[in-house]
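Moving on, here comes chain A:
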Amino acid sequence: MSEVEAEEKNNEVCVPEKTHFPPCRDACPVNTDIQSYVWLIGEGRYEEALDVIRSVNPIASACSLICHHPCEQQCRRCDVDQPVSIRPLKRFALEQATEYRRKKRRAVPKTRDKSIAVIGSGPSGLTAANDLADLGYGVTIYEKNPDLGGMLSSAIPTYRLSREALKEDIDDVLSKGVESVTDCNIGHDITLEELKEKHDAVLIAVGLAESRSLPIPGVEGPGVLLAIPFLFNAAYNKPTGMGKNVLVIGGGNVAVDVARTALRLGADKVEMVCLESEEEMPAWDWEVEEADDEGVKVHHRWGPKAVRRDGDSVKGLDVVKVTSVFDENGRFSPSFDEENKQLMEADTIIITIGQMSNYDFLKGSNVERDERGLIKWDRETQMSTERGIFVSGEVVTGPGSAIAAAASGHRSARAIHLYLEGQDIAQGLHAVEKARIDKLPQDVAEKVHRVSRNETELLDPKTRCREFVQIEIGYDELTALKEARRCRSCGGGAIVDQNKCMACLTCLRVCPYDAPVVTNVSYISPDRCQACGLCAPECPGRAISMFGYDINSIRREMPSTVGKAEPSRKDPVVVAFMCSRYALDKTVSIPANIRKVQVHCASRIDILDILKAFESGADGISVVMCDSEGCRHPGVAGIVAKRLKQAQGLIGPLGIGSEAISYIRAAEGQDWGKSLTESASKVSVRNK
Partner candidate 1 sequence: MIVGSQKPLDEIWEMAKGFKKVLVFGCNTCVAICHAGGDKEAQTLASLLRTRAVQEGLDMTVDSMAVQRHCEPEYFEPVMDKVRKYDMVLSTACGVGVNFLSGRIGNVHVYPGINTSFYGAVEAPGVFTELCAGCGDCILHMTGGICPVARCSKTLMNGPCGGTDKGKCEIGKEVDCAWYLIVERMKALGTLEQLAEVRPPRNWSPGTAGGPRRLTIEHLMDMEESEE
Partner candidate 2 sequence: MKSGSNLEKVLASGNPAVTAELGPPMSASPEEVIHKAKLLKGFCDAANITDCQTAVVRISSIAAAKIALDQGLEPVMQMTCRDRNRIAMQADLLGAAALGLKNCLCIAGDHQSFSAAGRLKGHPGAKNVYDVDSIQLAGILKKMRDEGLQEGGDKIEEAPRFFIGSAWTPGGDPMDYRPYRLKKKVDAGSDFIQTQGIYDVEIFRRQMKKAVELGVTERTAVLGGIIVPRSAMMLKYMDNAVAGVSVPKELIERMAKAKEAAGDDKKKARELQEAEGIKITVELIKQVLDIPGVKGVHIQAIEWESAIEGIVKEAGLYPRPGV
């Protein structure tokens, strides 16, 4: 054993903290480290992927099904071909790691003697409860519905977010020791005052749980429904009051949910009418497309004038043509052509034009409302006008996505913690901005390996629209691996320790993407680096490490990878470095004398890793890598071949023949397992 442990230092864990947010991470309201988890999925490491996801997202399963994925819209592959399917990959990882996830659940010890009341169990409430529990506080959730989840359980239809999936999120939170009281309406079953007495802080996270109605003639009476109650009743199998011929007023996502729910409840015909044109419609494109496939027709640019009744029954909706929705300043200010009108026939009209909250429960408290009627709050502290009462989510931000509400919940939890610790909240909440990775440069985009996006499959629209079954069929493993490998690992690439760099220009010469900028030291541009991994093993000063993985891990684990090499062995012990495309291929079986080392790409194979294999007792090494056609990065196969030749030269003086080092450039359809076994059989067993 060395006194100085210099060698251990050489093999220390080396994963530098990321310096830049790629556009996907930046777009995510909770700054999920997407590059990390997609990478891990591509490496078959689903449990670790789950940990990355859940470290910032307590409503991960919900998001994996219903998030509007702003990350995908910003994915830098948009400048190449199509974005990476981040959301379905997230779903895949979570589902794969379900057992692991459930085993991890355990109560968090309450190390603090303070407790918090969280009103509302939607995304922001659940998130805040999760965070505060992690900090050791006692948390009690007060939810007015029979189940936890807020809109996630009562308004989002189960054909988009299944009960089972949501349950995983909720169980994660509850298992920490968070208490919950359901069917509890604040202001009725318990007052705000009582909560303030019971707990040390209160968080109002009630969301916008009420539907707005339209002040038009004929709205009162049967046959005209509001969105939220309709969806709630559908969720709880209660009568909805829906007829056969449904017309949904609205152009947002909830309107689409309402329309498609109506179909599944058995309506003969479901149509939508909205002020907006097709381009202006606020609902997500893919939702509108799915609705269209299911047979929902949308009437664009019509404004509701009155509900036409015949006695109590609804006959239809009188509408007028909309000439424009937004004024010159882009403000919502619809104008109409009163001469152009028609009657749209329907027996049920469902109004889905927006949501609001009920503020009755604030009566008698010091929680004030602003001129628009919303709760007055300080954005810097997440606090309302009453000390110790905090707010988060849509009730203060206005309508937004689930994940944005979760981000708000994170902030509030931090604010509450700072408050209870007596620290300055505004200062404590202030976040340091990370640098952002820019657009993908044109010349780099041209070199990106072209692989079409693997779309997820949906159930047949003709049959799915009649039942409340999750319509998306998740990825199978092979497809998930393929899709994950489309990610270009923005922000997960190389970084130079400028104290060690002496500007020898080796990294510049080996990089296929011209990422290093070398002056008196090298700086690897995060905008250009594609994390191929070629540079780190080439640097003569060992100055380069990778954000996305530990460059020393293979070496550190080599002794256990090689394991015991029996002196009397007949078969040589061969360490095979395999690109994960091959390492994760379950259809190929590799004999036991071949020890697998999985690499994201052959590019990261270091001479030192190879020598460590021999040092640890291996008889030989082999490399299974993609040929030039299949490799994600240009030039890798050639450079790795040169490295292996160099390695052959190094082991020669040890009396080890060059057949101890071999490689296979696997082409599509090639029986690489056979080639590998053949190469391995040519390796001689080394004498002890």
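These made the cut because all candidates are chains of the complex that A comes from, given by their letters.
The rule we apply is simple: a contact is a pair of C-beta atoms (placed from the backbone, for glycine too) under 8 Å apart; a residue touches a chain by one contact, two chains touch by 3 or more; residues count from 1.
Just so you know, these numbers come straight off a predicted model, no measurement behind them.
Shown alone here is chain A; of the other chains of the complex, listed as 1 or 2, the one that touches it is 1. Those residues of chain A that touch candidate 1 in the complex are listed here as 1-7, 9-10, 499-500, 502, 504-506, 509, 537, 539-543, 607-608, 611-612, 614-615, 617, 650-651, 653-655, 686.
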